[in-house]
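For this depiction, one protein chain was excluded, whereas all remaining protein chains were kept in their positions.
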Amino acid sequence: MPAEQPQEAAAPVEVQAEGEGEGKPKPKAKKEEDAPPRKNGLIETEYAKRGAHLDVQINPDQVVSAAEFLDGEGMTLEMVTGVDWIKENQFEVIYDYSYTGGQLLRVVVRARVDRNKPDIATVCHIFGGANWHERETWELLGINFVGHPQLEHFLLPEDADFFPLRKDFKP
Amino acid sequence: MNELIRLLAYMLGIAAFLGLNLAYLGWVERKGAGHFQRRTGPKEVGPYGLLQPLADGLKLMSKQLVVPTNADRPLYMCAPILIMVPSVLLFVAIPFGEHLVPREFNFGLIMMFAFASMAGLSILIGGWGSGNKYSLIAGTRAVSQNVAYEIPMLITAINIVLITGSLDLNEIVRQQGSYIWNWNVFRLDKSILMPVSFLVFFICSLAETNRTPFDLGECEGELVAGYHTEYGGMGFGLFMMAEYANLVIGCSLTTVLFLGGWQCPFGLFPGPHWFLLKMYFLIWCFVWIRWTYPRTTFWGLLNLSWKYLIPFSLVNLLLTALFIKVF
Amino acid sequence: MSGYFKEIITGLKSLAIGLQITNKEFFTKPITLQYPHESVKMTPRYRGHIELVKDPQTGTHRCIACGMCEKGCPTGCITVQAEKREGVKGKVLTAYILNFTTCSLCGQCVENCKPEAINFSNEYNLASTRREDYIFNLLQKLHPEGVPEPEIDPELLKKEREKKEAAKKEPAKKAAAKEGGESKAEEKS
Partner (left out) sequence: MSSLAQSQLRETFELNIGPQHPATHGVLRIKVVMDGEYIVRAEPILGYIHRMHEKMGENRTWNQFWPNMGRLDYLSAIAYNHCYACLVERAMGIEVPERAEYIRVITAELNRIQSHLLGFGAYIMDLGGFTPLMYAMDEREQILDLLESVTGSRLTYCYFRFGGVYNDIDDDFITGTRAFIKRFRPQIPMYHKLVTGNVILMDRLNGVGPISADLCRKYGATGPVLRGSGVNFDVRRNEPYGVYPELDFDIPVYHECDSMARYMVRMDEMVQSCRIIENALNKLPEGPVMAEKVPKALKPPKGDFHFAVEAARGTFSMRTVSDGTNTSYRMRLRSPTYSNVSLFEEASRGMLLSDALAFLGSLDPVIPEMDR
């Protein structure tokens, strides 16, 4: 539990520091119901409704520093999810972090990349477990994790040249 | 001429005895396993599943012999035969009764050990010849296992030779008197460690026959089926039969060396029935152990051999020598 | 050194305990049930393949061919075939085809069924080497000796005939309606 308190306090700071290039981040931004895409920044979400305490959106080039920071806080990378937002022509990569050392804390880190050039830095040198998750995300969605040691076919056959989870995939 | 007829009769007898044993030990094992595991074991073929071995044999024989592409053909083909031959041969020296010995050798014990160690070689041949990596690992394992176990086994056997002063198996039995305290297990007057010696020999024969917990050569959890992974049909059948033949030999030898062979525990009616009783009891123990324990690792096995069995057998050898010299 | 002997003794003891346990089990009665000779009683909630429920009042099924089961099925293993008959209220079920090879026994169909016309059967002895054996016509299963004809309601028949005659006066409309109905029936079959 001691690690819990600094985490809560530190996270907004981190995001602000990272979001500087992106303009003013808005912590506690309103939950977006509207069409325009969500701005980078931190939202405190209601755990009972969403299943996460903190929701952070960052630039794709910030995922490594975010992972480093959360690793320093003793958090675990639970899973990496890719979402194909075909309308916005974007991929979203969602990192779910959780804390296993005591009181519960779930942090969602999300980053959006361009769908035409889906490059995002890998975090598997920080979290070994990210290796398989990123490999799977690459395989099923075609998001390229730059610096990943082994982007080979994993769940699909070796000769698969399609990305089944893309929304424009036709079997 | 008489001798020739006698030998022929014995050969037939051994063949019958062996055939029956090989078939029905499999049945005993499966039935035993069933009951140890709250099951019933074979039941459908014949009364109590007694015809199961026949059905199994027919099935194995009717199968096509397939030689894998990677196999070393001559070695692959001869390994099952090579493993079977010495185990059959060894029955020649076993004294079933005082006068029921196919052939009395005055070096029976040496012959036993000489041929018994052939099994390891044929397993290696089978493992190598199969051209399968699992088989190869199993083959090397089996050989190093045999090497590790023959040392304490031989040392314990030397004990007996020291006590009896003979290598003739029948003579060894004869010298163990017709009462239970005269058996070599309980010959505390020769060495107080004799029961331990028996235990060492028993464990060694477990390892020698590649039975659980020492079935490293064929541990199905790691090496699929070990040295006989690539064998099917009667090739596999011969390996299975050789395992049971070795089992019979190992238990017979233990009976002869430690449990007084055909001698009766109370001095009544000595004869082959006592021998068979003791041997089958030992076999039953083997089955019982197999269905109780998990398998050791290779390290565990070598540890056991070098840390416990060899020191104990050496100490026992010294003690025996001392006792014989002093008393 | 004492540790060495202690190790041996505890080790041997543990081995002896193991042998004791298996020995005890050896003499207890086996729990095996010799399956083909004897079998367990199925619990009433056992989920076999679905079946049409026989309504004790009418002696036949309750299916109104609404197709909710077909829609709710995740694997699309149900096909309901029905037709409109003269003088009968609603649609008449002609075949209820279940492709059991793809059924996952989830129960969505049973839950979706408003008139509670389908239920899980208790049948578990299904074994075959042919795929076609698992494509059941549940209606036939319910009435193996032939499906009874639905009762014709004379009043309804009269009304329908009247309607038809009224429709006859507008031939264009009628033709269109008939065509639509036919094509629909074709689709189903």
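In order of appearance the chains are A, B and C, and numbering begins at 1 in each one.
The criterion applied here is as follows: a contact is a pair of C-beta atoms (placed from the backbone, for glycine too) under 8 Å apart; a residue touches a chain by one contact, two chains touch by 3 or more.
This is a predicted model, so every value here is computed, not measured.
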| item | value |
| --- | --- |
| Touched by the hidden chain, restricted to displayed chains | A, B, C |
| Which residue of A:Q62, A:N131 or A:N144 touches the chain not shown here | A:N131 |
| Absent chain, residues of chain A that touch it | 33, 48-52, 74, 76-79, 81, 83-84, 94, 96, 98, 100-104, 106, 108, 126-129, 131-132, 140, 153-157, 164-165 |
| Residues in chain B touching the chain absent from view | 33, 36-39, 133-134, 137, 212-213, 215, 219-222, 224, 291-300, 303 |
| Missing-chain contacts mapped onto chain C | 10-12, 14-15, 17-18, 21-22, 25, 31, 40, 43, 45-47, 72-75, 104-108, 111-112, 120 |
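Quick note on the criterion: only the chains that are shown with their structure count from here on.
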| item | value |
| --- | --- |
| Chain contact topology (line, ring, star, complete or other) | other |
| Chain centre separation in whole Å, for chain C relative to chain A (CA means) | 44 |
| Chain centre separation (chain A, chain B; CA means) in Å | 63 |
| Whole-Å gap separating chain B and chain C, where each centre is the average of the chain's CA atoms | 58 |
| Touching residues on chain B, where the partner in the complex is chain C | 32, 34-40, 43, 288-289, 291-293, 308 |
| Residue ranges of chain C in contact with chain B within the complex | 8, 15, 18-19, 21-23, 25-26, 28, 30-32, 34 |
